[in-house]
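Working notes, structure below.
Missing here is one protein chain; the remaining ones are kept as they sit in the complex.
Moving on to subunit A:
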């Protein structure tokens, strides 16, 4: 996993609510047995028509928008638990997704893959959409060590929440597997002492 510290980037806006993981990566693209290459099919059915031609008007096909930050409507990532959704977003070059609300499983999957799900207020989200629409080149800054997010153009900085352990993991590029494997002793002790063993 790559390390994450401070990110400055323009953003791609997707002002749609309840974007589910079936839209992020449709099931028919889940047949691969490796983690690579899912970015190609990110938002496949919104991005391309049945002939494979880009659909005009969709943000990812719009040359005005570029960057490593995806800004999306509330309840992003609901539905299927497929981690392929987080892989596809990351593989397509995004490092941060901003929304006012994330589905739980998606949030966990993103964090496990170096993709930061950043929660802002509904009001902030709307302001961001307006700002990006006005000037697609607007730079956004995500400072993970300081847990701050801001648009240099604006006055205020907003702090965001992240579990301290998860933050460490992102900054250092660690993941839960390393951590859990190191807990073997405690796990074995638990197994020998379970209130009810199945």
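Definition applied: contacts are C-beta pairs under 8 Å (C-beta built on N, C-alpha and C of every residue); 3 or more make two chains touch, one makes a residue touch a chain; residues count from 1.
Simple rule for what comes next: contacts and distances are computed from a predicted model.
A chain of this complex does not appear here, and its UniProt-recorded name among "ABC transporter ATP-binding protein", "3-isopropylmalate dehydratase large subunit", "Aspartyl/glutamyl-tRNA(Asn/Gln) amidotransferase subunit C" or "NADH-quinone oxidoreductase subunit D" is "3-isopropylmalate dehydratase large subunit".
Contact between subunit A and the unshown chain involves residues 15-18, 20, 22-23, 26-28, 30-35, 45, 50, 73-75, 78-84, 86, 101-105, 108-109, 112-113, 122, 163-166, 175-177, 179-181, 183-184, 186-187, 190-191, 194-196, 198.
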